[in-house]
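Handing you a structure now.
The complex is shown incomplete by one protein chain, all other protein chains being positioned as in the whole.
And now, chain A:
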Amino acid sequence: MVRCFLIHTVCPVSALSAGESRVLYSRFFGPDEGVLAEQQRELSPEERRLLQVEKAAVVARQVRSAVSLSREASGRQLVEAVPGEEALALQEANSGVVRLRAGDPFSDEMSALWLGVQSLGFTLVCEPHENLLLAEGTLRNLTRHCLEHLHMLGQGSEVLLRSNRIDALLSRLLPHGQLLFLNHRFAQSLEKEVAAYMAK
C-alpha cells in the first residue's frame, strides 16, 4: 500500500527557513492510522488532521534534504526544461529512497520514494515490503502526468488551482493507494479516461 503522495518544493523558498519545504499537494490514502492506534485514539479529528499535515511536512523536509544532498554529491548541473519538454525533465530527474523509521513520522517503518524534478519533489510513501520496482514505475508515470496535465514546467500555479486533476489521476493510477500491475494496454485505457477528464 502507498500511504501518501506528495508534491513539494526542494528548492529554497524565501518565506521558509533553510531546509524547509513547501507542500503543494498531499494526499493520504485510507483511514488515518491515528484512528486505530492505541495512544492516539483520544485525539480529536482536528488534532488528527493537524498530525497528518505535520506528517506530510516531515516527509517533505526529509526528502528535500535527501534531494539536495544527492544533487550536491553528484555535482551534476540541473538542466532547465521548459513546458513541452516533460520527457526530458523526467529523464534528468534524480531519484532515491528515504527510509522513514517507525514513529518518524508514521507509526510503522516506511520507504519514501522520491523523484526530484528541478525545484519540485514528487514523493510516494510506501510500506517497505511493497514492490518498490512497481512503485518506482508508478511514481514516474504519475509525475509525468502531473507535469503534463498541470503544466508544471511553466510558471503557473495549476498545481494549487487544479488539484482535482491530481485527485482524478490518482483515483485511476493509484486507487486508494493501491499500486497496480498495468501493462501498456491497461495503462492506455486508463490514460484515455484521464485525458477525457482533463478535457473538461
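In this text, a contact is a pair of C-beta atoms (placed from the backbone, for glycine too) under 8 Å apart; a residue touches a chain by one contact, two chains touch by 3 or more; residues count from 1.
Just so it is clear, contacts and distances are computed from a predicted model.
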| item | value |
| --- | --- |
| Undisplayed chain, where the name is taken from the UniProt record, one of "Origin recognition complex subunit 4", "Trafficking protein particle complex subunit", "AP-5 complex subunit zeta-1 isoform X2" or "signal peptidase I" | "AP-5 complex subunit zeta-1 isoform X2" |
| From A:19, A:84 or A:156, residue that would touch the chain that is not displayed | A:156 |
| Residue, one of A:6, A:66 or A:142, that touches the chain absent here | A:66 |
| Hidden partner interface residues of chain A, rising order | 1, 9, 11, 13-15, 22, 24, 26, 28-33, 35-36, 45-46, 49-50, 53-54, 65-66, 69-70, 72-75, 95-99, 101, 111, 117-120, 127-129, 131-134, 136-137, 152-153, 155-157, 159-164, 167-168, 171, 175-187, 189, 197, 200 |
